[in-house]
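A protein chain is absent from this complex, but the other protein chains hold their places.
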């Protein structure tokens, strides 16, 4: 009966699970992410030395898991969007835990309904900018392209990207904020993003594989060459302290590939920081 | 560049992979089954002391893997059926390696085209007789019901079943050959099946979880209370020696949950026996 | 937010966790047993083909986990006893999930308060009959001796035992029901127990290592030479169908040593059968 | 500073490690067997309920590990033979822990020096009767053929064999005691062996993969279809109680493939029984 | 029969194990640390390129493992203190291998007897400054507070701390040397410590989780955001070269969570450097 970080009911923030991973092209299993995070979160302190504040002072709830239509991609995306909107209608800010990266699409759609001026900051190893992948438009590999189509490519910033096809890199460089001068340096790229999205409502979508797999081995595609846990925390804190973050997701944690459970623990810690940063 | 058991090209038998596992409701990963089997098969002898014959005397090929439409269940099922038919048109008997159990449906459809009088012998821990599952008609939990609808429930025999909902057990008992007196004893149930399907073309669909998870830990749903490896070999040999087996599949091997690799090794060994038994 | 097998609140049966494993002398980690069981239980059918009944027709609750005084053995044992009594005072039958075997002692004490004529059936690889172990009276290795002292050694039957010191085997043979003629055959020993404890309220304490480690690798001391899953189910069903079982525990599942999760799955399945058998 | 089972120095029996695994053709790692066995043996009781005797009453030593010439097969075999002889010269019976199966060859050579009338009982999944393997005469796959050449094929009995090439099965059936009527039933084959080797000095060579990989997953080639732990113990006890066992080895435990450590535990338990049975 | 790094007897330095982990609140298993370190240490070179010296020139012994009263916290702490004193009475400097962090308390008590002016340098992810934890005063979470009470809080320096409750951070900042300006930068904080403890006898207590779990996944609570292996070596060498280190411990290595064994290997390497640095 593990609940996340001692969550109370009826909070102003909600964390929920969106355990849909059926478009994962290599290693599935991110469906198990939030349950693993809930379990290990019993060992995480509620106090954050980064924010010098404790979750005890934050009101939030663990809103359970999204219902899905198993094996039905389009139907499940519609359901996720609908359920996310219902939670946000109660004036709650939402932290969503994937699932694979495709879940970001309905989540951004739902968020846009409440924040039409939405900007998205995308941390990832992969561009996710394909127009279709393995015969499908709806995929973890196309999701940021769909998001860009939804909110405008200049409302998207992409940080940490180190994998994709030529066309994606080209399209990203020309269309989104792509930071080719800070390819694999999260903090300077993040500093630029702060200036760009100042005063706008911001949604963070965080693919755990932006971290080097040394720091997050439990993921679908462990892409060497990524950032450290310290760099990621620094970048996230820069955003949470300087921008108006109104929604976040964290995706692609596949706990079964990590017997040390540190990827799930990292997920729990990131969520703690998000809860603190979004509750200012 | 592992190929299965030293397969040659242009054989009269073909083994191929059908790595579709997107409807797995608990642990996915059977998409990795055939690659794992190919790798470990380098350590399996070609000679079978059960049949006292060697694969060196059998002509078969490793036909690669089915193409799929990633995340598109219906489209993928159609593709599997189409590709299976193409292989069988060359007068080949087909051994298919899943993937989850849903792949059996298009495989039986394709086989039926060439053998309209087909009978199916189903080894499994689970009935797989639901009419729909988690909102979907097409599922690893409904597949035998779909097969029964396709070829007639009296052309289906189910062996080893020890899990399902009440309605499934009721429907199975009333409609398929279900052997309630030999619930968990494979060999006597198999002996009865031999009499029933004598003289008909037979398709074996083998869910690896018919074995107790002690013998096959690398699977989606490890259901305790199953049979031993010896019992399974005995039952399979009874069928392969006494019936006209014209097609088989082996599904639900999820190798990432088995660091000993013995589930994949078991898969390789079962395929060797199937190749020998189908090449008489 | 996994709950066991879709438990409802306010049932007549209660399942709770007693995650105390500080006296484990070799591999600890049974503290994680019930959380692992809760998680995997989402994949277990509520219907039992053994009983031909479904948990949907049984009223029971997941009563959470016992509070413990971390590192304080005696204090924790007192707390467990007290909390168990409180649950039983509401006229509930209790299924407890350890933790190591020592938790059985306060659980039997609490049960005895409500059923003074209590008999205990003990399934285990180990005698657990030492008088002290590694300098301590309170230990997973002494617990059955303490139970025997509490309720009388002739109210204790021990089945499956295959490890201990000479003195334990001697004491067991002379004092408890020890079945030296059916040393490692569960079913005939169980058949004898049925006759002995007929008409008495019965408590089952089940150490998962009574199973051969092939069937339950996730445990503190994997003792080869044990029974199969089928034998254990057969023995349990004999008791549940023929005796008045008013309390049970299942101990020593250490899930971190079993990447296949089948030991936890076995635990969930045993609890399902216990729930059904105790709710007649 | 783990020592095996609390061994004392200067015993009449010696257990030593022969961690040579460089001819392993698939998964190496049996070099780690004895260290793993030593470690887990701290959790094994010294008392055996099978023999109703305790190791406390047996005088034996842990003689450490053989020195090897790393990467030099012939040189290492010579060294093993020489060192084994030195131990046996002190009138000690030797239990050797591999390493891969090739180590049996120099061990049998050394034993023959002291017991010219030696008979060998071979438990294994594989015939190991090739004349050469992968270009080499000295291999874990040829070792029993070399042993047969050394002591005469009629002094060799092979039990549990279920894998090999046609020629090996043919040669075994015609030359050694091969028991084709009890192919995979250890106990009846063992009963026959007792009669054959009555009154001769007997050496047992036990490849752990005679067990089904359910019972011994930590091994080089996990060959499904083997015996259970109970059957193996029964067969070993038949021999140890009825024959004059003057030397034994246990080979092919590769502990890194078994996170449950039960294969090493099985090894420790077999060694305990061997020590007791050889010290009558 | 693995011994640490080829240790000789009767050295001036001693390394011993203190395998007490019964107050671990999340993942236990540090009891297995020293045995794992001993085993992997056979693969570590005795020569250190950091010190440009070899252990062959250092006289030290592997003093075995502390005796404990299993499950009895207070009794075990007393025993550890007593045994540590006995070793130090022979004018030996002691390196202790936990166990969980609580073992540091009796070790510091024993050391204080010989070095009343003792200062403690504490590397850790966690403050360990609670006054009680989960109902107990004696806990891995209170140990540094107890140490501070024992030797004076200004004799304690804490480096690398990134987790705790608000009160602990407050108390640490106000009482110990806490280095809030170098929160997660080990080397500058260590440089300050050198100045502070110059000329005093120094005891280092090193919780392996000061490292990011990328570098030490085998630990009880893998706390992301830590330092790298290079930073830790740099900090340790600064101290070992510039201060008078008269005692050390290394705690919280739980090897079973790290199939790569690199956490144990790191432990062995740290001990090698400690031996060299303490033997100047």
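Letters A, B, C, D and E mark the chains in the order given here, with residues in each chain numbered from 1 onward.
We adopt the following convention: a residue touches a chain if its C-beta (ideal position, glycine included) is under 8 Å from a C-beta of that chain, and two chains touch if they have at least 3 such contacts.
Keep in mind that this is a model prediction, so the values were computed, not measured.
J.: One chain isn't displayed here. Which of the visible ones does it touch?
T.: A, B, D, E
J.: Which positions on subunit A touch the chain that was left off?
T.: Contacting residues on subunit A, toward the hidden partner: 25-27, 161-166, 169, 183-184, 212-214, 217-218, 221-226, 228, 257-259.
J.: I need the residue numbers on subunit B that touch the omitted chain, in ascending order.
T.: These residues of subunit B touch the chain that is not shown: 1-3, 35, 38-39, 62, 64-65, 259.
J.: Touching the absent chain: which residues on subunit E qualify?
T.: Residue positions of subunit E that touch the missing chain: 42-47, 49, 52, 54, 212, 214-215, 228-230, 233, 259-262, 265-266, 269.
By definition in this document, only the chains that are shown with their structure count from here on.
J.: Specify the angle of rotation obtained when superposing subunit A on subunit E by their C-alpha atoms, rounded to a multiple of 5 degrees.
T.: 120
J.: Return the chain whose centre of C-alpha atoms lies at maximal distance from the corresponding centre of subunit D.
T.: Result for max centroid distance from subunit D is chain A.
J.: Examine where the copies subunit B and subunit C touch and state whether the two sides share over half of their residue numbers (same) or under half (different).
T.: Different: fewer than half of the residue numbers at the subunit B-subunit C interface appear in both copies.
J.: In angstrom, rounded to a whole number, how far apart do the mean CA points of subunit C and subunit D lie?
T.: Taking the average C-alpha coordinate of subunit C and of subunit D, the gap between them is 37 Å.
J.: Residues of subunit A that touch two or more other chains: which are they?
T.: Within subunit A, the residues that touch at least two other chains are 259.
J.: Based on which chains touch which, is the overall arrangement a line, ring, star, complete graph, or other?
T.: other
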